[in-house]
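A single protein chain has been removed from this complex, and every other one stays in its place.
Labels run A and B following the written order; every chain starts at residue 1.
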Amino acid sequence: MYDAGLRVIHEDAVANPGIEPHRVRMTEKSVKHEKNAVRQVAALFTLSMLGSALALYAYFAFPISEDLTTVRLNTLYLGVGITLGLLGIGIGAVHWAKTLMPDNEVSEERHLTRGSDEKRAAAIEIINLANQESGFSRRKLIRRTLYGSLALFPLPGIILFADLGPSLGDKLRHTAWKQGTRLTKDPYGSPIKASEVTIGSVFHVIPEGLMPGEENYLEEKAKAAVLLVRVDPDQLIETEERASWSYQGIVAYSKICTHVGCPVALYEQQTHHLLCPCHQSTFDLIDGCKVIFGPATRPLPQLPISVDAEGYLIAQSDFHEPVGPSFWDRSVQQ
Amino acid sequence: MAQLKRKLNGLRRSPRALVVVLFAGLLVVGSGYTAVQAAVSPSTAVTRSQEQIDLGKRIFLSNCASCHGKNAEGTMNGPSLIGVGEASVDFQVSTGRMPGAASGPQLEVKPVQFTEEQISALAAYVGSLADGPSIPDASLLQANGDSTKGGELFRINCAMCHNAGGAGGALTEGKYAPNLMGSSEKTIYEAMLTGPQNMPVFNDANITPAEKNDIITYLKYLQNNRSVGGDELGNLGPVVEGLVAWLGMLGLIIAITIWLGAKSN
Partner (left out) sequence: MSNTANTQKKNGFLAGTANYVDERVGVGGILKEFGRKIFPDHWSFMLGEVALYSFLVLLLSGTFLTFFFQPSMTDVIYDGVYAPLKGAHMSIAYASSLDITFEVRGGLLMRQVHHWSALLFVAAAGLHMLRVFFTGAFRKPREINWVVGFVLFVLGMAAGFTGYSLPDDLLSGNGLRIIDGMIKGVPFIGTGISSLLFGGEFPGHAIVGRLYSLHIMLVPALILVFLAVHLFMLVIHKHTHYSGPGRKDTNVVGYPLMPVYVAKAGGFFFIVFGVIMLIATFFTINPIWNYGGYDPSPVSAGTQPDWYIGWLDGALRLAPTGIEFMIGDYTVSTNILLPLVVSLVFLAAVAIYPFVENWVTGDKREHHVLDRPRNAPVRTAIGAAGVMFYAVLWAGASTDLIATNFKMSLNQVLVTMQISLIILPIVAFLVTKRVCLSLQRKDREIAIHGRESGRIVRLPHGEYIEVHEPLDPHDLYKLVDFKDYKPTLARPNAQGKITVAARVRSSLSKFYFEDRIAPATQTEIDEAAHHAHEIEAEVQKAIESSK
């Protein structure tokens, strides 16, 4: 009754020979085999019982303490016991079905998924009756205003979620760095003297005053983390504008990748490349951290630095652009 | 005046001028490096006997000079070793990285070629050329520090290259940071101090000797305490776990389903 489409129906196709005759199993022919199978199934179920008992025993026999090997032992024996408890039942049940339960293949007729013509007719009649009695098709005004009300009622439910988070305002454009903020070592916060930064070193830096446990510690760190490196000043390629941002070959760059925000933490001392471990964006430190490989596009923002009266490294100001991954209105002047 | 100028011009173009300029350059760079180094690694007064230095020089000339120059001043094939300190020599030679094989983006760990006595001699010789990072005192290598601080410092300074579990990781162009699970306290300390190849230098102002001890304490804890959850799968993370799930678990289960669906004999 259905269109066969592009199907080719061969008139002389091979006829269906019917279900294969049943192949008799050993357990059906021989009582010895049957008894063996019964014993095997019972043994598997018994193994399961032993496993569960082992698990119960192990829970108490292997208590855990500060010594971590106790955690390993408890986990191991509890796990082995439960595993045996489960596998014993599973394999036993399957073995029982395969060897002892009848394995004669049986055929069951299918009927078309669609309802019969009578059922359909009855269904259509019911729908028509419902339509007539409610006047749904006739009454345009009711119908249209119903659609309107159904379309609108979920909207307050959606708008309820607007307080999930406040508007970010210009938070993404500012970090904790300000003029004079000292560069300190991540995570314990001790300040850094310029003379301590030798060629080939890398310091992981956070602004002074950022303390774990404080209100916005991680949120600020997620924007303010900085890498501090010293290279031979002759090797630095600097634009005129940025020549004053470094200090005797020491440069500071944002550690937050401009791709999707992972810390660009790998510094290759000899190649002066910074590698981000998440998607392998690579930045050239001596050339303004521009991208030389990988899916990032923008160079890492540079933190202008200087030293204070005591020789400690300080920021001259905040970054001159938003740090981290790009967003739509990133470059729009505020 | 003009005569002087002409004479000077003549001198400038003479081949001897080249030698003078090179020597001056080396002097400036060498002393500049050591000056800066001196600010951060006060050279411990090291006792080097003249015998050791002589032995070291002999070993050096036969094994190292071909790449590092007869006076360790460097050649096209190997950098200058003036100022690298005893710690560098000890690290490179006692891990078998040196003598280096020429090919590849990075020095590989190979079987160690010298005895401890010979390595000390080599270190003494190179250390005698100029001040540099010295071999850490045994008191710094007791792994008796704070493993919590060590772990925090490790994750901030080291894990991005060496992996949070010390399994190692990739750098660019075929370079890599090695697995740390077999490294000794001394090797770890010296690596931090000298910054071999592309590893940055973690001088004592960046990571203090006590903090280095903390990091070593943490790494020793990892080395001595295998995972409580069972086999660590190389600590390689979700990728290997995914492979085990597909090949191990699903593979085993499919084998079982084939047994399950097969007709019994």
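Following the convention adopted for this analysis, a contact is a pair of C-beta atoms (placed from the backbone, for glycine too) under 8 Å apart; a residue touches a chain by one contact, two chains touch by 3 or more.
As the structure is a computational prediction, the values presented were derived from the model and not from experiment.
The chain that is not displayed touches the following shown chains in the complete assembly: A, B. Within the complete assembly, B:C161 is the residue of B:C161, B:A191 or B:A205 that touches the hidden chain. The chain not shown here is touched by just one of A:E105, A:E118 or A:E133, and that residue is A:E105. Note that of B:S49, B:N77 or B:S227, the residue touching the chain absent from this view is B:S227. Even with one chain removed from view, subunit B keeps its contact list with that chain: residues 105, 147-148, 150-152, 155-156, 159-165, 167-174, 176-177, 218, 221-222, 227-233, 235-239, 241-246, 248-250, 252-254, 256-258, 260-262. In the full complex, subunit A contacts the hidden chain through residues 2-8, 10, 12-20, 59, 63-66, 68, 71, 74-76, 78-80, 82-83, 86-87, 89-94, 96-98, 101-103, 105-110, 112-113, 161-162, 164-168, 171-172, 186-187, 204, 206, 212-213, 216-219, 221-222, 225, 255-257, 259-263, 265-266, 277-280, 291, 293-298, 324-333.
Here, only the chains that are shown with their structure count from here on.
A separation of 35 Å divides the Cα centre of subunit A from that of subunit B. Listing the residues of subunit B that touch subunit A in their complex gives 33, 36-37, 39-40, 152, 156-157, 160-161, 169, 171-173, 175, 195, 197-203, 205-206, 225, 228-230, 259-260, 262-265.
Those residues of subunit A lying in contact with subunit B across their complex are 23, 25-27, 68-69, 71-72, 75-76, 94, 98-99, 103, 185-187, 192-193, 195-196, 198-204, 263, 265-271, 273, 275, 277, 280, 282, 293.
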